[in-house]
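All protein chains but one are shown at their positions in the complex.
Naming follows writing order (A, B and C), and every chain is counted from residue 1.
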Amino acid sequence: MISIKQPEGKLGILLPGMGAVTTTLIAGVEMLKKGLTVPYGSVTQMQTIRLGRRDDKKYPIIKDFVPLAKVDEIEFFTWDITDETAYDAAKNAKVLSEADLDKVKPELEKIRPMKAVFDQKHVKRLSGTHVKTGENKMELAEQIRQDIRRCSEGLSRMVMVWCASTEVHREIKEVHSSLEKFEQGLRENNEDILPSMVYAYAAIQEGVPFVNGSPQLTVDIPALIELAKAKNVPIAGKDLKTGQTMIKTIIAPGIKSRMLGMKGWFSTNILGNRDGEVLDDPESLKSKIVSKASVLDHILQKEMYPQLYKDLHHRVNINYYPPKGDDKEGWDHIDLFGWLGYPMQLKINFLCKDSILAAPIVLDLALFIDLAQRAGMIGIQEWLSFYFKSPMCSEKVYPEHDLFIQHKKLKNTLRHMMGEDLITHLGNEYYREE
Amino acid sequence: MISIKQPEGKLGILLPGMGAVTTTLIAGVEMLKKGLTVPYGSVTQMQTIRLGRRDDKKYPIIKDFVPLAKVDEIEFFTWDITDETAYDAAKNAKVLSEADLDKVKPELEKIRPMKAVFDQKHVKRLSGTHVKTGENKMELAEQIRQDIRRCSEGLSRMVMVWCASTEVHREIKEVHSSLEKFEQGLRENNEDILPSMVYAYAAIQEGVPFVNGSPQLTVDIPALIELAKAKNVPIAGKDLKTGQTMIKTIIAPGIKSRMLGMKGWFSTNILGNRDGEVLDDPESLKSKIVSKASVLDHILQKEMYPQLYKDLHHRVNINYYPPKGDDKEGWDHIDLFGWLGYPMQLKINFLCKDSILAAPIVLDLALFIDLAQRAGMIGIQEWLSFYFKSPMCSEKVYPEHDLFIQHKKLKNTLRHMMGEDLITHLGNEYYREE
Amino acid sequence: MISIKQPEGKLGILLPGMGAVTTTLIAGVEMLKKGLTVPYGSVTQMQTIRLGRRDDKKYPIIKDFVPLAKVDEIEFFTWDITDETAYDAAKNAKVLSEADLDKVKPELEKIRPMKAVFDQKHVKRLSGTHVKTGENKMELAEQIRQDIRRCSEGLSRMVMVWCASTEVHREIKEVHSSLEKFEQGLRENNEDILPSMVYAYAAIQEGVPFVNGSPQLTVDIPALIELAKAKNVPIAGKDLKTGQTMIKTIIAPGIKSRMLGMKGWFSTNILGNRDGEVLDDPESLKSKIVSKASVLDHILQKEMYPQLYKDLHHRVNINYYPPKGDDKEGWDHIDLFGWLGYPMQLKINFLCKDSILAAPIVLDLALFIDLAQRAGMIGIQEWLSFYFKSPMCSEKVYPEHDLFIQHKKLKNTLRHMMGEDLITHLGNEYYREE
Partner (left out) sequence: MISIKQPEGKLGILLPGMGAVTTTLIAGVEMLKKGLTVPYGSVTQMQTIRLGRRDDKKYPIIKDFVPLAKVDEIEFFTWDITDETAYDAAKNAKVLSEADLDKVKPELEKIRPMKAVFDQKHVKRLSGTHVKTGENKMELAEQIRQDIRRCSEGLSRMVMVWCASTEVHREIKEVHSSLEKFEQGLRENNEDILPSMVYAYAAIQEGVPFVNGSPQLTVDIPALIELAKAKNVPIAGKDLKTGQTMIKTIIAPGIKSRMLGMKGWFSTNILGNRDGEVLDDPESLKSKIVSKASVLDHILQKEMYPQLYKDLHHRVNINYYPPKGDDKEGWDHIDLFGWLGYPMQLKINFLCKDSILAAPIVLDLALFIDLAQRAGMIGIQEWLSFYFKSPMCSEKVYPEHDLFIQHKKLKNTLRHMMGEDLITHLGNEYYREE
């Protein structure tokens, strides 16, 4: 059993980006505080965890099993390139009905974003005026650190979750390879340091855990992993697993568990919100496609099952289609084969809502990474892979994409923290005495 | 580590029913013996199993890890109500191409079914002339036992897998409640003793493990469980998990892992083979629907998550639609809800081939239940739940329908048999030393 | 050119049944009167009609071409088994948002239904208390006639459109075969006279055109056709063509125009409103299925194209599935074949809203049948087939189900009424002079 500090006092959740996901999260949490809703979609708030034998029937809810911050103790702080209240931003995002927003209008109107660090080079389809200025990126980082310190008043702890738009794709370069080079890069305004990295650097320097909800690298670079260890800060990422990729990581392990072969997986999806507009830029799209593409390779393990998966033709399309609004729709066409190579097809059509899927995940991640910090778990939190399209992990291993292994890992980690037996599903005890 | 007898000599696989599944299985195994195909869809023949840490990279194939019978050592024996060779039966079933069948024509032509125990009362849409006659069901059981003993010549071991049509639905009654009453029922020609039960009784009496691939109760009655324990015989069932239900047990655990709510799941499927024709009879259909219906209840655990699943409207339709032939097509429409109750939809269309999905499962089950017998594991084999729509289990627990828990259970059981560490996916060892 | 009386004064639209369709229609028309919406879905209000050559570019809107009643001159009157205002009925129907309903709340609150003629024998899933009583059906008809006369005050003309629930299936019997026998049946309370027939009888006796929007026979019986001719009244029906059948009559003529063969058409649909609940009763369902089934036969003309369509396996399922509410969802799976018999598949998924599709059709029908009356067109109005699943027609011909032929017939009838050239699409005039 790991020693865990109790979650006393208030938890500040710091959110760069106050768009659809952020406002949907905040509105929902404020409704929860008022008892107006049920935390659907949140694993921390609703999921039970089995302890002991199946016939012991001990199934506490996760929030009652591990010492998490309470929803009532959460306060939100945001940065954005547009200067409007969370209420106005939520209305523009068109995810929640006006009837729902009006229930928490006063709470939402109180929240105004701080000026953002932003560079149109990195998100080509957006532009904004509510932005910080500074000589170089180190100065901008310093301004964020001051913001964080100002927020901290009256709080016991903070976490930061990147909920802003997808930035352009960048490979890992020299400047990302060590903390020293990274800090030099900040001072020299290095092009390959993305705004999200400036936030992550600032957060970690202030001892604040950082989670990356978008596909670009951000905290998944040696320099910031090094800093996180030095500062005893847990980090996690990247790219919230919602929509089509979530379904993919459900279906693919199932197909593979039965040793069915796969010749092709064609995925296309249409979406009409700001996220879609940003991805209409080929460079941002690339970040996303890179994040989505490797999922199947890792789950299906081509190299281990060449007869089944070596010819897999995997293609992912993302299309900006304004009629959808915040709705998102995915089609998947999967060409399978079974016994003696006979072909079969599986087709999936998912009509989902991006922010509705993402908001409770951000809540869970904020609560879990705060728990990790109080439990003294530092650096990469692989046990949170469950929430990510492109999970960060140790260099010794490959990322685990199978949603069910991720889920098992999450729950056994919680059991392990609390000194409970890990579940193996062997279950021969019910038959031994027969 | 459990002590397991080595699989020396030949294994006889006894198959009541020589229709699409049986002939597809036999043709495939004969092609495998000749090196003409790859055992796609068979977990025993193709799947690897991780041993130790992820970075140990030890991943033997299951057939190389546990002492299974080799494919080359298998011989088939069948019963059917039509007297034709396996080659002719396969041609009529129209699952495999004639080009494929011709590759193993001599092998298939050698196989002729023994006379079946059959009663049109129990499968209303079929009729047959190649049937046994006897004063009562005990006499018929005796004839099956003689068949089994005749088959055993030259074999080292046998297993029986029921691959015949779905019989009419029967509830558990007095006559099924103990071995004594059951044997009396056999002698008195009790109406509630189905032909499949006569086969199961005969097999177990002869010490032959029995697997039920269809939805009716068959071996899942106290009388035969009692007999299996008395005779040290492993048994398993029921209803091979293929097609729509397989997909259902993949999707539902994924949805639930994320605490997404569900208002409705509408499933319809169309199929055109003998199976479909049999299910066009309302009484046989009932067996099937009962078997399919409880899947979601067990996976979603309504009573544990009333806010998410108590209003679930689950409906399953099966339609006989001749244009499909042996192809089977399922549509699923799922009404989900997430954060703040906002609705989403998931739609699935599966174009599959029933016998192509079922054949490798029958092979795996035959090999695993033979393994169980050699390992001294008797009675219900819950660890084989992975293969069934309606898995048999101890009365102390509920059946486990989640495909991924079933898969974990299967693999950890194999590790346990061989004395290997069970896998928990905790995986904190890769981070501890960092 | 036909002589047509001008539409002076107010038009009363009399609607038996004040459920989802009726209230959606009324709310929409009241919004139109206030200029709050556009008459989407209404052919009379929005569709243009080409006159003369393509390069003449004369395309008036239908309402400006033929002398129709104006939307502003419409008044509504209803009957229902529940005594509540149209506003409350609309809220219960859950088709329109409360925000929309509130825009016409005063208008809707003014409308209260008259007591209905109702018999639970004919609509088994409903029950109501706001019903007329009388010694026999002739007395009930007399009460309806009095209602109609009361409504007529201040009106210039009236039409009646049956918008109530589907009644049980009844074949044509002796009692329907002549007016004399029918009237005797009314007096003798004959079981085979449905409530909808009582309304139709009363309307026609009062000289009011009658349209049947549901699948049961109602006005499609010799007795009432005879009465309509005697009273110079136009009649039309039956079963409003919305949803899956509308799509079917779009797709099937297209497939046939290309001489593609068809082996099967499997249709299933799920719906959750009162309509669905009513159809959960097998007898009402039968009315519906009979109405839907013949559509394909008539379009594809099996007897003319046996090589293409004689083996067509057509199956229609309707499922009551409460999670859908007023939404309706259809799946169609079509097995096609082309050149040399090679197979293809077409799959259609239609997420529609029943009342949204039906309401503008009721408006069009009311306006067109009023036009027909003023134009002296009496008896069956086959040119309105465009709007029906099961169109009434002369005994000399078969019903025309092809939506595009129906559309042509409708528009050429309007051109014919106004003395314009009929359109043939020959169009060789643009090339002759070249």
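Please note the rule applied: contacts are C-beta pairs under 8 Å (C-beta built on N, C-alpha and C of every residue); 3 or more make two chains touch, one makes a residue touch a chain.
What you see is a predicted model; the values in this text were computed from it and never measured.
Visitor: Which chains here touch the chain that is missing from view?
Guide: A, C
Visitor: Of C:Q47, C:T82 or C:N317, which residue touches the hidden chain?
Guide: C:Q47
Visitor: Please identify which residue in B:T78, B:Q244, B:N349 or B:S390 touches the non-displayed chain.
Guide: Counting the whole complex, the residue in contact with the absent chain is B:N349.
Visitor: Which of C:F210, C:W265 or C:W383 touches the chain that is not shown?
Guide: If we include the chain that is not displayed, C:W383 is the one touching it.
Visitor: Which one, C:R274, C:K353 or C:H401, makes contact with the chain that was left out?
Guide: C:K353
Visitor: In the complete complex, the non-displayed chain touches which residues of subunit C?
Guide: 24, 27-28, 31, 37-43, 45-48, 54-55, 59, 95-96, 100, 229, 246-247, 249-251, 253-255, 257-261, 304-305, 307-308, 337-342, 344-353, 355-357, 359-360, 379-380, 382-383, 386, 393-394, 396-398, 400, 403-405, 407-409, 412-413, 416, 422-428, 430-431, 434
Visitor: In the complete complex, the non-displayed chain touches which residues of subunit A?
Guide: These residues touch the chain not displayed: 263-264, 266, 268, 270, 313, 315, 317, 319, 321-324, 329, 331, 333, 335, 347, 349.
Definition applied: only the chains that are shown with their structure count from here on.
Visitor: What's the contact topology between the chains, one of line, ring, star, complete, other?
Guide: Contact pattern: an open line, chains touching in sequence.
Visitor: Any chance you could list the residues of subunit C touching two or more other chains?
Guide: 349
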